[in-house]
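Only one protein chain is missing; all other protein chains are in place.
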Amino acid sequence: MTQFAQIGVFNQAIVLFAALVLFTSFIMLAQTRMLPLIFSFAWQGALLAVATALVAFVSGHSHLYVSALMTVALKVVAIPWLLYRLTLQLKIQFDAEPVRHPSLLLLGGAGLVIFSYSVALPVVHRSGLATRNTIAVSVAVILIGMLLMIARKKALAQVIGFMSIENGLFFSAVVSTYGMPLVVELGVAFDVLVAAILFGVFFLHMRESFDSLDVDRLTRLSEARDSLPGHGEAGEAPESHP
Amino acid sequence: MDHYLTAWLLAAAQTALFVAAAPLLAGWVKRVKCHMQNRAAPPVAQVYRDLAKLFRKQPVIAENASWVFRATPYIVFGAMLLSAAAIPLVAVDLPTGAIADVIVLVGFAALARFFTALAGLDIGTAFGGMGSSREMTVAALAEPAMLMAVFTLSMTANSTNLSAVINFNLDAGLVLRPSFLFALSGFAMVAVAETGRIPVDNPATHLELTMIHEAMILEYSGRHLGLIEWANQIKLMIYAVLMANVFWPWGIAREFTAPALALGAVAIAAKLALLAVALVVWETVMAKMRLFRVPQFLGFALLLSLLGMLTHVVLETG
Partner (left out) sequence: MTLLGITLVAPLAGCLLLAFLGHRKAAGWLNIGASGVSFGASAALALDVFTGGPQLSAGKYFYIDAFNVYLVALTAFVGLTTAIFSRPYMRHEVERGRVTDRRMRLYHSMYQGFLFTMLLALSTNNLGILWVAMEAATLSTVLLVSLYRTPESIEAAWKYFVLCGVGIAQALFGTVLVYFAAEQHLGGEREDTLLWTVLHGAAANLDPAVLSLAFVFLLVGYGTKVGLVPLHNWLPDAHSEGPTPMSAVLSGLLLNVALYALVRLKMLVDASLHTSLAGYLMMGFGLVSFMVAGLFLHRQHDIKRMFSYSSIEHMGLMTYAFGLGGPLATFGALLHMTVHSLTKSAIFITVGYASQLAGTQRIDRIRGIIRTQPAIGWSLLIGTIAIAGFPPFGVFTSEFLLITATMKAWPWLAVPLLIGFGVAFAGLFRHLQPMVFGEPPAGQKPLHANMLPVMVHLVLVLWLGLSIPAFLARWFEQATVLISGASPL
């Protein structure tokens, strides 16, 4: 237990920022309004970037600075800005989503932290890095992102959950192996960016077809409703053959 | 033997100082608040004058009040007095501190609350019962959060004794512990709820829709009321001292020499003054919450404490 006091103030700062990243995950889980949700996501990105830069400083892996910069560009600026614009454009900035059993959700999140601790244990035991304990936090961020996606019905909240999973993945790579090779990270960042843009396109399409961004409305394709009339021919053209 | 005697004397003096200074802290908070809100501030000594006035008056007691109602002010004040004795204010390693640990403090707080709530119910007025039920609702949520925050500290320091925790922190020096950050935040939120400050309760009003603590003690008067008010001020002081001395213990006296003790007194005075300012800023910025929102507020405090404990286990061990 005294070990923590001995790892040096910069490593402690990394751990501290990791804990704050985890905290923002909980904030997102509890936040029901759309704009604050986007802002807390941006905060998570910022904290993540700081933690990455600190890891880069401590470990001397200069390519992590590039990763940190990429995180800032992508997850603090680009994606939140994109979502913010969309929110205003679709006029959902004042939407609040009723979440049933909010405290239960938070307790579930705490449970996931414990679960990720046990999942990460074999990895942590084998790692020699000072930041090894934060691997569990990164797993927890991934899992809480998934919980967010499951618990929420608003498409925007699901997107935030999705992106927060990406944050967790990125963080896990940073703290367990000092980041993936740069070419892979560039590829992943490209995928994330494209995914964010596609999500934006989807919002517009969904608004057009469902007049709502509630994922609850997407119930046309379940197995149970398969036999309802009209299914499978919604796309039919009025006249059928040329 | 001589050392032993000095230590006990010091402990008694520190307890007396604690109890005597409690109204001062309350007065200071009131004064800073008035300044911040651009009102004419009463002198700090006004709190003492109010207390003195109450103690001079004869209490009026309802006909149907039982012994519980009469005994409660003494029990509450006694519990707070004993708690104050156990908390290191100016110096650590005092013999009174060795008797009681953090869990006993939580127990004393619970005892005081239990009797206040009983007294509220005892005379059978509508307000009393309402206040008691609200108080218990808040307590049911606040206590686990508080215990969790306390356990986080004790797990780090391997002790539930306050002196030991403070010594541990002093020995470790500046360590950026995420668990302490979370525990402190959770603890502060619980403290706000337990001492009846905004946004959970407002000590300055008697608005029946929202009041919690004031509703329970509405029927008290004279010296009974004086005792309860004083006990309340001590409670505020207890929480403030805990936050100040456990999380920033620097300055506290570790040996019983005059310069060290003087430094300890100055340090705690400065820390408390600053904390009071922070409390005032918080109370000015926040709006009073609807009662239905209080569980959410405390749920958040519980989450913070829980996170503190989890981060301690996950991040700071091994």
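Read from first to last, the chains carry the letters A and B; within each, the first residue is number 1.
Going forward, contacts are C-beta pairs under 8 Å (C-beta built on N, C-alpha and C of every residue); 3 or more make two chains touch, one makes a residue touch a chain.
Just so we're clear, the structure is a prediction, and the values are computed from it rather than from any experiment.
Note on the chain not shown: across the whole complex it touches A.
Touching the chain that is not shown, out of A:A13, A:A78, A:L107 or A:M146: A:M146 (per the contact rule at the top). Check A:T71, A:T87, A:N133 or A:Q158 against the missing chain and you find that the one touching it is A:Q158. The chain not displayed touches chain A at residues 119, 122-123, 126-127, 139, 142, 146, 149, 155, 158, 162, 165-166, 169, 172-173, 176-178, 180-181, 183-184, 187-188, 190-191, 194-195, 198-199, 201-202, 205-206, 208-210, 215, 218-221, 223, 226-227, 231-237, 239-242.
Methods note: only the chains that are shown with their structure count from here on.
Centroids of chain A and chain B (each the mean of its C-alpha atoms) stand 39 Å apart. On the side of chain A, the complex with chain B involves touching residues 1-5, 9, 12-13, 15-16, 18-20, 22-23, 26, 30, 102-103, 106, 110, 113-114, 117, 124, 133-134, 136-137.
Those residues of chain B that touch chain A in the complex are listed here as 156, 158, 172-179, 181-182, 295-296, 299-300, 303, 306-307, 310-311, 313-318.
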